[in-house]
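What follows is a single structure, written as structure tokens, with notes after it.
Only one protein chain is missing; all other protein chains are in place.
Showing subunit A:
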């Protein structure tokens, strides 16, 4: 996929003498030190990342970590002290105000934490604001705003005022206002931060559902790691104005770049981050017609498994455990036991992107879980032990501290997450 937004070595220093602070920063002084000696506040330091078209890029950090400053630099509400921010080929960091206005009108829209709806306008007029500014004729812009309101399920409120709506509904209007201009990039600054938890969850799901059809490039700011892990195709974690790690949800949980990130992910529900695919291994199989219980035992011994899947042609017939196969083989003496006699036909199947949290039940039966593809063919197997091993794994701080952004190659790449 094409890179839509490219951020390169962006710094933001608040104060009247940014150059001096920048020089100190580059020579290795800390943020606190610079504030003490020069009185300049470092907002963002040396941020670089690429956002690909159609992905949700989440920037996560606690308050004061510079995430809001970072997102405001992406549409020029705050001009960076140095660095480049490229949207397609235009540099938002250095372009003139006319060009910047064009970019804001054509390419990039924003959704705000406290909704920032205009209280003197109706919902429809709010949604149509970006189009009005662009000079779209009234009839046309109202039609497009109505369509955007439909997308967020608020078309019946078009003539109300923002004050008539609940927080969740107001933020839907904020989203509709962002979508109405049909921007390529949508900046969302803690959009669900001011909503109560149930509504927040609902909005997250809705955003994911919308994104399936819209395929916008979304930069999403949050202070909630669970939200970041749920929504982000890619996540950047910020601390003290610096991006400390960029990666997929699984990268960050399985190999946090430093102690700070590790402390963050310690409380995370790993079952919701990892999918069946991350713990699946290649399936060991025997054939129902041609193999015997003895063959199954040998396969298990060779592959070091407790159970194998029994295939009937391309279909899964069932599971044989080592225990049962061995017992039957011992009882029958020299006679070969047909696999059908020891076959367990009640087994669980799942698909590659099922969350581990949903595999607790099947895994507790002690039998391996078949991972099947869309065509119902066996593509792998999840051992019950693997599920629990992944859930209990202590996050490991990557040894190579100098390259915190490298992805962990031992992890299978995640299937297209939500």
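We take it that a residue touches a chain if its C-beta (ideal position, glycine included) is under 8 Å from a C-beta of that chain, and two chains touch if they have at least 3 such contacts; residues count from 1.
Basically, contacts and distances are computed from a predicted model.
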Listed names "Glycine/betaine ABC transporter permease", "phosphoenolpyruvate--glycerone phosphotransferase", "Transketolase" or "Quinoprotein relay system zinc metallohydrolase 2", with the criterion being the UniProt name of the chain not displayed: "Glycine/betaine ABC transporter permease"
Of A:122, A:287, A:306 or A:372, the residue in touch with the unshown chain: A:122
Residue of A:104, A:270 or A:305 touching the missing chain in the full complex: A:104
Among A:114, A:147 or A:298, residue touching the chain not depicted: A:114
Chain not shown, touching residues in subunit A: 72, 75, 77, 101-105, 108-110, 112-114, 116-122, 124-125, 128-130, 132-134, 138, 142, 159, 177, 181, 187
